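Every protein chain but one is kept in place in this view of the complex.
We call the chains A, B and C, going by the order they appear; numbering starts again at 1 in every chain.
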Amino acid sequence: MASPVTRIGSPTSDVSRLVMRGRAVLTDVLGKKTFTEAFYFIVTGNDIEPSKLPVMDACMIVLMDHGITPTAIVARLIADSLPGQAQIGIAAGTMMIGEKFVGTMTGMGSLLLEGVASGKEPRVWARETVENAAKLKRRLPGFGHPYYHPTDPRTLRLMEIAREHGVNGPYIALVHVLSEELDRVSGKHLTLNVTGALGALLCELGFPAAAMRGLAVVSRAAGLVAHTIEEAGNPVSPAFMEFAGEIEYRDPE
Amino acid sequence: MASPVTRIGSPTSDVSRLVMRGRAVLTDVLGKKTFTEAFYFIVTGNDIEPSKLPVMDACMIVLMDHGITPTAIVARLIADSLPGQAQIGIAAGTMMIGEKFVGTMTGMGSLLLEGVASGKEPRVWARETVENAAKLKRRLPGFGHPYYHPTDPRTLRLMEIAREHGVNGPYIALVHVLSEELDRVSGKHLTLNVTGALGALLCELGFPAAAMRGLAVVSRAAGLVAHTIEEAGNPVSPAFMEFAGEIEYRDPE
Amino acid sequence: MASPVTRIGSPTSDVSRLVMRGRAVLTDVLGKKTFTEAFYFIVTGNDIEPSKLPVMDACMIVLMDHGITPTAIVARLIADSLPGQAQIGIAAGTMMIGEKFVGTMTGMGSLLLEGVASGKEPRVWARETVENAAKLKRRLPGFGHPYYHPTDPRTLRLMEIAREHGVNGPYIALVHVLSEELDRVSGKHLTLNVTGALGALLCELGFPAAAMRGLAVVSRAAGLVAHTIEEAGNPVSPAFMEFAGEIEYRDPE
Partner (left out) sequence: MASPVTRIGSPTSDVSRLVMRGRAVLTDVLGKKTFTEAFYFIVTGNDIEPSKLPVMDACMIVLMDHGITPTAIVARLIADSLPGQAQIGIAAGTMMIGEKFVGTMTGMGSLLLEGVASGKEPRVWARETVENAAKLKRRLPGFGHPYYHPTDPRTLRLMEIAREHGVNGPYIALVHVLSEELDRVSGKHLTLNVTGALGALLCELGFPAAAMRGLAVVSRAAGLVAHTIEEAGNPVSPAFMEFAGEIEYRDPE
């Protein structure tokens, strides 16, 4: 077997240097880059264009919190059961970033990359994509929301921030065409939700689709830090346990 | 039982607003704050002073990566076993941020907060603290490193960045006194490692000790996103499995 | 919303009884059932037929261990990093029971249930299934093994144990027909591996397909307890870290 190689960073045991993707961490990253820049850099190996940085920051903030969501419940219950191991609750909460919650960015990102790479006329591609999904009875990622209808205000705001910073390319154009075709084929309006918008925006920023769910992990982890801290002083866990205790047990039918 | 309350953010179901700690997310956070500012804000409820922001960014970057560490091995092996569920490997890697790796920041932070709050003369407090730990045969958090001796270059660089930005208060002073007393009592030099330095710096920034391990989770999650992406295209898992396969099995003695 | 109901067990807060699926735990389960019987009972709500119990036990043991597998590496590295929290390493190891390792039992179980329920002549159904998978370029779950060829000795032994205990129904018959048709269509022999065999056997026992991956979690967790104990006294983690430290870091191309 060929020896494995990594291009992320130098090993701990190499005390002569501390390198991240070819850059000296101590002098060229620390004190020079913001966290968001460093995250973009370690994932892509490239510096983000300074004009696009505020868009990247917005993309990383928008999923940080939405109150006592299932991810927050899980993080808080686990924090309550493992005092002194704060990292476990936070981590377990972020594991829920899958197909159902938030994790659909990767799906939307891949779809749009495919669409643009296909070279097809956007409306043609969008129609085919929507019809194909309908035939396979598959939902398109990034559309629909249980509460926001007809629009997700986070989508509108992210798109506005993108425009303000000159981020306005083929992926954003394509996601809107896709949305129109989806409405046409399904005969009703489906909200382009925040993860759909993020799929398009992150493609514009050159952030890889495969890393989009990871970006959501970083973002939500930040919010869950706040929830686990609050739980320690002002817990919601007892209320959930009381609520659980009231769920009726029934013998087999 | 009193009804539980949260002060982190408004619930998903409340479509009339999207609030984070009293601030409108869409207009006052998105497009206005960097990720680091938003993280500081959601955890503490306060805005970080602009002059201190670069120090906070440096604190959040320094733990992002250190090559193929145990956290990276775990993240990569799990990513390899669950393609399509990138969040699980990243999250599982961050669960390892405990007493042994990185998670000691919280211990150091608490210690320094206690020391400053005690009102004792720093050297007196440091001596007592060191002697107490020696008596209980407990290691002080944040000292010692398997590779960096006599100094951890990340500690030096972080301290330099702090000075450049005017962050220079009692916690930083105290950690150095503590280091001196520790050396005196133990009769040998112990490195003030990066997590020890972070404990002191984050106290200066007003970041709570209980959230420091959480900050490490966010930071390392960012690095693990890069590792899981690399694993998909350029895996190290097969080499680890081959290495594991060569570990000798022996019958009972 | 209708109030939720559970039929698994009575709540902790109900001190007047301790019931599991209609049975008094203290008098009708504890001291009366083996762990395997209780597991079968809590999952299915039915008592396993005594004659089939040894087959169920064999199914639960066969995946318990296979040396220093990726699940064991993960469990041991995490146990090493979180001494005192043994449950985290064990749990994280079991999270890897997915499509790649072991978790394919559920896929095979579902497939066979579908096949028998279809009422089709077995060979016709098998041929259609294999051809369909080939057309979609999808692998059938439960076939192929990196080391065992042409047969997986665990499959043979499990089938033998089943025969000895009179477990010999349509699912076992169907899995063998499926195996033959797969070989015919693919033009080469693919091993019916242990998870393929388990899919068939557990269907025979009336154990639901959706719970098969869960059975693997229970089984492997048992093995990982042994690994984490061994790690504490006789660690492999340092060797893995040393091996990781030798993975070459390279600057970007």
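Assume a contact is a pair of C-beta atoms (placed from the backbone, for glycine too) under 8 Å apart; a residue touches a chain by one contact, two chains touch by 3 or more.
As the structure is a computational prediction, the values presented were derived from the model and not from experiment.
Of the options C:Ala92, C:Ala126 or C:Leu190, the residue whose C-beta touches the omitted chain is C:Ala92.
Note that of B:Thr36, B:Thr69, B:Gln85 or B:Thr129, the residue touching the chain absent from this view is B:Gln85.
When you scan C:Thr129, C:Thr195 or C:Thr228 for touch with the missing chain, the hit is C:Thr228. One chain is missing from the display, and on chain A it is touched by residues 67-70, 72-74, 77-78, 80-83, 85, 88, 92, 95-96, 98-101, 236-237, 239-241, 243-245, 247, 249.
Listed here are the chain B residues that touch the chain not shown: 3-14, 19, 21-22, 45, 82, 85, 88, 244-245, 247-253.
Residues of chain C that touch the chain left out of the display are 1, 3-15, 18, 20, 25-27, 29-31, 33-36, 38-39, 42-43, 54, 57-58, 60-62, 64-69, 72, 85-88, 90-92, 94-98, 103, 106, 146-148, 153-154, 157-158, 160-161, 164, 208, 210-211, 213-219, 221-230, 232, 234-236, 238-239, 242.
Here, only the chains that are shown with their structure count from here on.
Of all residue numbers seen at the chain B-chain C contact, over half occur in both copies; the interface is built from largely matching residues. Contact counts per chain pair peak at A-B. Per-chain Cα centroids separate chain A from chain B by 22 Å. Centre-to-centre spacing of chain B and chain C amounts to 37 Å, using the average Cα coordinate of each chain.
The residues of chain A that reach two or more other chains are 3-14, 85, 88, listed in rising order.
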